[in-house]
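The full complex has more chains than appear here; those shown keep their coordinates.
Residue numbering begins at 1 within each chain, and the chains themselves are lettered A and B in the order written.
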Amino acid sequence: MENTVIELAYALDTFYFLVMGAFVMWMAAGFAMLEAGMVRSKSTVEILTKNIALYSIASVMYMIMGYNIMYSGTDSSWWPFAIDILTNADNTAEEVIASGGDTYYSGLSDFFFQVVFVATAMSIVSGAVAERMKLWSFLVFAVVMCGFIYPVQGFWKWGGGFLDAAGFSDFAGSGVVHLCGATAALAGVILLGARKGRYTADGKVVAMPGCNMPLATLGTFILWLGWFGFNGGSELIISNVAEANAVSLVFVNTNAAAAGGVIAALITAKLMFGKADLSMALNGALAGLVSITAEPLAPTPLLATLIGAIGGIIVVFSIVTMDKFKLDDPVGAISVHGVCGVWGLIAVILSGGSSIGAQLYGAVVIFAWTFIVSMIFWAIIKMIIGLRVSEEAELEGIDLAECGMEAYPEFVGK
Amino acid sequence: MKLITAIIKPFKLDDVREALSEIGVAGITATEVKGFGRQKGHTELYRGAEYVVDFLPKIKLEIAIDDGLQQGVIDAITQAANTGKIGDGKIFVSDLFEVIRIRTGESGAEAL
């Protein structure tokens, strides 16, 4: 009888994990739609191809090596290497019962939950390098990022490496996922350069409006929904009162932070530019979500709203600032995931979850590792196959050059 | 024969079409165009960067007519498309050498 209850709890926690994982998987669609909405129509097919292909590469690479690196259970806190391909073995009922419920979910459900996270990190990159990077160069980077760069720093924190030991706190990945993805994106953008015509010789910023705002909005709503899985699932367990409450609080705070981000970004944009800039409101939602991701479990809902709102303000200024440095990021990924990722890590201290020192230490380590190693790999790819499509291809549209296809063959005007 | 080309504001299309029908114009070809002129474009905003849209949506009408209708057509358009605000548009008149109806091969005034 008691065993049945332990099994039942295991089943509930596993099911919870799978459902939350499915929500996170859905974020792949969110990134695809957001990015497809915020690029120009002539770059749409290529960004869609990147998105579905990167998700697939992430799934395979994490299966054959990333997951093992990240959760190797090695003693080293620095160098986890252990490449085993995932099998279909899992905890037996005997093991679970013997553990008295300490083993509380299927190992494969854990893999599923983790694999959709690495896809999220990689999705961040695709938006920032949109409209000009070669498709296959990007996909090669995806292989390295998902199989190596992400898992190593993931191990440092979530696999029990030295960042974890240092007291660095990152509940669901403001740092491990979002900052990491944004940093890889930043390295790519630096080597790649801005889209042709984005900045004039005399330093003016030329707007290149996204071609499909409903899609961008849909993408944002998808991400918002998916984030309940992202943060909500990161509690890892739900099968008792305290944990069920914890997951509920995470849901409430995640929602509150996103709401705060939208409102703050909208008002900031209205004050700064005089209009209610939808693209900023959308980025505000995501900024709020990233900001709360490092600690959605400690703040009150009101504090969560404020943390999100500050994220929403930051993102507007960050996007404008990026353009000052001629860092061309068509979807604002670096601002949303990187700058607000750091803010999220710092905000942990607002609810007493960590020390500012530990948080900054973690941010710096993740940034440094990801930036340097990404830069090296981007540079190697640049040398061997090049990062950027030809000027002519970019002008005509990367879709024709890379995919030979138009996204809207019957509609496009200019 | 003459070809009358009129650039008008898009929302005046129905009024102009009716006015032309009334005076016996049997055919019109309309094109969506963008116009640049005295009427100022507007400033749009995207992610903090402003940009000016100089070219405003207009409709171009092309109407082939017999010489006799010229003044009537011009008057009809001038009245129906007028809002009194800058940007109401222009009418251009040029010569048409020949007109052929594809279906029948008729030419000249009969083809109109």
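Some observations on this one:
By definition in this document, contacts are C-beta pairs under 8 Å (C-beta built on N, C-alpha and C of every residue); 3 or more make two chains touch, one makes a residue touch a chain.
These numbers come from a predicted model, not from an experiment.
Just one of each chain type is placed here, yet the complete complex contains A x3, B x3.
Keep in mind that, in the parts below, only the chains that are shown with their structure count from here on.
If each chain is reduced to the centroid of its CA atoms, subunit A and subunit B end up 52 Å from each other. Only residues 44-51 of subunit B touch subunit A when the two sit together in their complex. Partner subunit B is touched in their complex by these residues of subunit A: 205-210, 269, 272-275, 277, 279-280, 316, 319-320, 323, 332.
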